[in-house]
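Shown next, in structure tokens, is the structure this report addresses.
The complex appears here without one of its protein chains, the remainder shown in place.
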Amino acid sequence: MSLEFTSDEMMTVGAARSLEDGAKCFVGIGLPSTAANLARRTHAPNLVLIYESGTLGAKPDRLPLSIGDGVLADTADSVISVPEIFNYWLQPGRIDIGFLGGAQVDKFGNINTTVIGGDYSNPKVRLPGAGGAPEIAASCREVLIVMRMSPRSFVDRVDFVTSLGYGTGKGDREELGLRGKGPVKVITDLGVLRPDPDTCELTLTELSPGSTVEQAKEAAGWDLKVSDDLGTQDPPSENELEVLRALKATV
Amino acid sequence: MSLEFTSDEMMTVGAARSLEDGAKCFVGIGLPSTAANLARRTHAPNLVLIYESGTLGAKPDRLPLSIGDGVLADTADSVISVPEIFNYWLQPGRIDIGFLGGAQVDKFGNINTTVIGGDYSNPKVRLPGAGGAPEIAASCREVLIVMRMSPRSFVDRVDFVTSLGYGTGKGDREELGLRGKGPVKVITDLGVLRPDPDTCELTLTELSPGSTVEQAKEAAGWDLKVSDDLGTQDPPSENELEVLRALKATV
Amino acid sequence: MARILSLREAVAELVHDGDTVALEGFTHLIPVAAGHEIIRQGRKDLTLIRMTPDIVYDQMIGAGCARKLIFSWGGNPGVGSLHRFRDAIQNSWPVPLEIEEHSHAGMANRYAAGASGLPFAVLRGYTGTDLPAQTETIKPIECPFTGERLTAVPAVNPDVGIIHAQRADRAGNVQMWGITGVQKETVLASARSLATVEEIVDELEPVPGAVVLPQWAVTAVAEVPRGAHPSYAQGYYERDNSYYQEWDPIGRDRERFEQWLATEVRGAERSAR
Partner (left out) sequence: MARILSLREAVAELVHDGDTVALEGFTHLIPVAAGHEIIRQGRKDLTLIRMTPDIVYDQMIGAGCARKLIFSWGGNPGVGSLHRFRDAIQNSWPVPLEIEEHSHAGMANRYAAGASGLPFAVLRGYTGTDLPAQTETIKPIECPFTGERLTAVPAVNPDVGIIHAQRADRAGNVQMWGITGVQKETVLASARSLATVEEIVDELEPVPGAVVLPQWAVTAVAEVPRGAHPSYAQGYYERDNSYYQEWDPIGRDRERFEQWLATEVRGAERSAR
């Protein structure tokens, strides 16, 4: 049976599937939150959702509209202060997965959410800034990045490193003493990129159903390498789509 | 009218009277706690009692038996963690008065609760140690010391400085960058000692009713100086004694 | 010892031109009414601190209250950019705006250091990012025991810290619950503080998860029902999501913004009680 679905739905389902049951997941708002809540309603009922507003183990019955939505506090195992969430929970490496997006990501998984173009004091576009991302990127055991691909957003080198991926390549994280592994997967509307084991350069490893290597290459601002054993994502199952759409309808 | 009272009762009443209404007082167990609770029931109904167990604004209806008595948590405005009480409340200098005792105090108001005799690794007497005292002595705006006088406990120089008074004399605290004033009063069974404004040496400024300068000098392990305008403490009032005895009866 | 004042009195007394002012509230309990009162009283040259400057800071910046912003994430959550903030940075309108940019972890620790009476805090943060090159208040520090290199940030100690809470009692003890963010630290780090509250009650009934700030740690309390609108106050009202949406076109346009200011803030009397 073939179902109709959008590339955003595929991206969300792909992100949700990346979350193992029982994992402790530091969730940002938007697509990461949708994906985490989808995972909790499908294959990962014991996924632990942690939001930077201080809610540990939130179990929202609808999609939260912000990282500080009241439904998160109401359903959390514990609500703690913002200094505590960063110091006692994120910083020591207790969180398995950090979920990030951004305006730009580069071929080494560095993320920019600060400024685009010009220079820092006189940028072409002023973005919101860092938020929790630099320390999420540093301290979570693994990082997942979720972003739509385009040559403007998937760039050779980000204009500003707000959150470190692999820096200038393999070994940078270790040299800087970062404990987390860094971005293990970039989930896009066209497929999935993973760091090359030898170079840490993001490489296309899976295509989304219906996408092509050419589309992905065109949507990358660098000469995107393609894995020798390129796979294809399984399309969303009927259940995944149904749950996802029901979730979106709660907003 | 003359009432009968013990020298311990006078000491407790003298300590209680030193607590201004509305002051925030960091209270240790034993005599300081009795005095603070007496003050709250007499002239200082708005005295704020803070115990190092994390109880802010405790209003115990009986004398607590330890700094972590359940009655403190039950009646506090807020119960916080031990790291928080030291970091957010004591350290920044929010507390007006710290109440300390000890095994030894010296003529510059330094306190020893660590070891007596021998050396540190092989002492004659091993005392309990520092507890919260070093930082109480450093950070409270003012420190009150309450101790019975004897040549063994009021010494020229303490065997071990657990909590700093005036160090080796005037100027030491300022040089070390301590913010609190240090011990402004030592309340004893024989009277009250205060630091000399020029030297910071503890000097007899008041005698308890019925005590003599000779008794006080004999009970000090150094050549105790006596203030030019030596006063005498007012004896406990009928009300003070009544409340104090009722309080003690709750234990 | 907290005095119960009207919002107007409290702002007039506590917030002065040139002050460093922090309005905190992490998505929840944002002290919006207090921000509007600061605009209404025409404060200027403020150094504004806030982890997540959002609509109320966009409004204060657009109204010309600020000369500097210290922050870690500035946006209209779920909607997009802050256009008054951008206009100030990029075009100095209505006045130039200097920025000092951190991460959430850094800002949270700066408040915690401020609350602790320490000049700085230590964290694992900013490593490998471009932030330290732009922000002077991020420096390396070495562990005196292990030699490990970490990051130091200086304490923030605002002249005035402003929060919104659910309740206070008549003595000025302040109680808030739900997501309480960095508000305790903000009050404790500040030389003076103001808590606006939904209501003043005879007695603060204990609530699970509540944070209580004793009256002697707060300078002033003002009763301002719906004082966090369009954000929310758990147990009182929900977030007004459409307000956030509707702000976008207003904030985009200087004229519409000026009109909004005139009618909704300067001409309004939200602080009457």
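Each chain carries a letter (A, B and C) given by its place in the written order, and its residues are counted from 1.
As a convention for this text, a contact is a pair of C-beta atoms (placed from the backbone, for glycine too) under 8 Å apart; a residue touches a chain by one contact, two chains touch by 3 or more.
Fair warning: this is a prediction, and the values are worked out from it, not measured in the lab.
**Q** Of the chains that are displayed, which are in contact with the missing one across the whole complex?
**A** A, B, C
**Q** Out of B:35, B:50 or B:72, which residue would touch the omitted chain in the full complex?
**A** The one listed residue touching the chain not shown is B:72.
**Q** Going by the contact rule already stated, which one of B:47, B:161, B:187 or B:220 would touch the omitted chain in the full complex?
**A** B:161
**Q** Just to verify: which one of C:82, C:152, C:188 or C:224 makes contact with the chain not shown?
**A** Going through C:82, C:152, C:188 or C:224 one by one, C:152 is the residue touching the chain not shown.
**Q** Considering the entire assembly, which residues of chain B contact the chain that has been omitted?
**A** Within chain B, the residues that touch the unshown chain are 29-30, 52-55, 65-70, 72-74, 79, 81-83, 86-87, 90-91, 114, 120, 122-123, 126-135, 138-139, 160-164, 167, 172-173, 176-178.
**Q** Taking the full complex into account, what residues of chain A touch the chain not shown?
**A** So the residues of chain A touching the missing chain come out as 22, 24, 48, 56-57, 77-78, 87-88, 91-94, 139.
**Q** For chain C, which residues touch the unseen chain?
**A** 117-124, 137, 139-141, 143-146, 148, 150, 152, 154, 206-210
Basically, only the chains that are shown with their structure count from here on.
**Q** Quick one: which chains contact chain A and chain C both?
**A** Per touch definition, common to chain A and chain C: zero chains.
**Q** Name the chain whose C-alpha centroid is farthest from the C-alpha centroid of chain B.
**A** Following the centroid criterion, the farthest chain would be A.
**Q** Closest chain to the protein's overall Cα mean, using per-chain Cα means, please.
**A** Going by the distance between chain centres and the overall C-alpha centre, it is C.
**Q** Between chain A and chain C, what is the separation of their C-alpha centroids in Å?
**A** 28
**Q** Taking the mean of the CA coordinates per chain, how far is chain A from chain B in Å?
**A** 57
**Q** Using the touch rule from the top of the page, what residues of chain C touch 2 or more other chains?
**A** 184-185, 211
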